[in-house]
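On to chain A.
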Amino acid sequence: MAFLDIFKYKTFEHGIHLKDSKDRTCDQAIRRLPFSPILIVPLSQHFGKPAKSIVRKGQEVVRGEVIAQSDGFMSVPIHAPASGKIKEIELFPTARGPKTESIVIETWAGASQRLGQTEANNISQMSREELIQAVQNTGMVGLGGAGFPTHVKLSVPEGYSIDTLVVNGCECEPYLTTDHRLMLEHPQELLQGINMLMKTLGAKQAIIGIEDNKMDAINAIKNQLSGFESIHVKVVKTHYPQGSEKLLIKVLLGREVPSGGFPYQVGVVVQNIATLRQLGVLLPNNQGLIERVITVTGPGVKKPGNYLVPLGTPIRFLLDYVGFSGTANHLILGGPMMGSTVSSLDVPITKPVSGLLVFNEQSVEKETGEIYPCIKCARCVEACPMFLNPSMLGQLAAKREYESMQEDYNLMDCFECGCCSYVCPSNIPLVQYFRISKSVMRERAVSQ
Partner candidate 1 sequence: MIELRTSPHVKGTLSLPQIMRHVVYALLPICAFAVYQFGLSALALLIVVTLSCVLTELLFNRLASKNTTIHDNSAYITGILLALTLPPGFPLWMGAVAGFVAIALGKSLFGGIGFNPFNPALMGRAFVQAAFPVAITSWTPAAMNDRFSQFIPSSLSFPFALPSVNDAISEATPLALHKFEATTTSFNHLFFGFSSGSLGETSSLLIMLCGAYLILRGMMGWRIPAAILLSSAVLSGLFYLVDNSQYPSPIFMLTSGGLMLGALFMATDPVSAPVTLKGMWVFGFLIGILTIIIRLFGGLPEGIMYAILLANASVPLIEAVTQPRKFGWLSNRDEK
Partner candidate 2 sequence: MTDTEQAIIAMAAKKTSSLAMVITLGLVAMLSGLLVVITWQLTLEPIEKNKRIMIEKAIFQVIADAQYRQTYAITNKGLVSGEQGDGLPFYAAFDKTGQLKGIAIASAAQGYAGMVNLLYGYDPVCECIRGFSIIKMAETPGLGDKILTDEKFLTNFKALDARIDSDNNALKNAIVSVKHGSKSNPWEVDAISGATITSKAVAKAINQSAQVILPKLKPYISQLIYTPVEKQE
């Protein structure tokens, strides 16, 4: 009766159906990766202002110790991912492109790498403000991809109140299985995290939205739900990009986040599974975010799996450890739909990175295709979950009509999900066009 599932679970309009390619890793339990001899910790791993380094070259640090302080509200501190010596503070490449200041730590080989001592938090006694401050102290940012500081999301602006915490367990990107594994292996910690955040937000309920290709995870959570009356699990259809917060809110609650607005405007905060589970661990113990689970997979990888990786581990080390076949030449941080390729093996794993995909030559070649002019086939229009007109946007971008794209065709509402590029039979790099156009328009807005 599998085909009846189509009618069973809710989904949003438009979007695309993708082959999920998750079977190679979804059964692999999370394993810990050894410490790399060198850890490169960029000061800017999150959305917002970079942290301020408080260490000197040559200084010795203990795992878990704060090595950079938050610089204002839109910023979070950074903790040492391993005990060792500060080798230097230098410019290093990041996934985003421009080099940024990074703290390079030489880890102590053979040392125990025990965590530094911290004073536990007494959650039940803390006020809202104190809780938010505690969240900021953990250095927590969204682990779902954007790296938005979590405490900022919790500080709901005056005049709005949150009734629902939506927990994003969709993991709609193909290949990635970190959230899947976390739900299976640590449901209790996840539920703790949700509970704490609900308290912070004053939310009446929490809804965990999970795609129907993770039935085992759904059951694992449901089994633990007793005692958490206001937390519900809702199954949604496997459909890309189900995990985008705006669409998930629409599917679960029927509320539409206004264009250009944020979820709090409709009384919702969305957090990713990994974020909440991590908070569930860190917040009571008042610890900092120093490691995360990522999925390492792809046709080129020999030992695919979900690894618990210290932040700052260079890709070079990771690749050496998992091994790969073929000439791996296409390295993607994140999922295949929204992730970005890296230009250097020195690029480190940072807080928002949820996966490393390695595509070797063959799989890359198949995808390249000649670019034809747009034939107005409307596949992209049918795919765009934001109800834009990518065909028109693409044509305008090719002619550099950026103003018209923004004013007449809502360029800024595009969240770069990639559905349009995926379906385009003419192989037009639509998302790339839109990214260029948005960057130009943002620049113009600043210069005016």
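Quick note on the criterion: a contact is a pair of C-beta atoms (placed from the backbone, for glycine too) under 8 Å apart; a residue touches a chain by one contact, two chains touch by 3 or more; residues count from 1.
Selection rule: all candidates are chains of the complex that A comes from, given by their letters.
Worth saying up front: this structure is predicted, and the values here are computed from it rather than measured.
Just give the number of the candidate touching chain A here, out of 1 or 2, all from the same complex.
That would be candidate 1, which touches chain A.
In the complex, go through chain A and note every residue touching candidate 1.
Of all residues in chain A, those touching candidate 1 are 16, 18, 174, 246, 250, 256-261, 265-266, 329-332, 336-345, 357, 359, 364, 367, 369, 372-378, 381-382, 384-389, 391-392, 409-410, 413, 416, 418, 421-427, 429, 431-432, 435.
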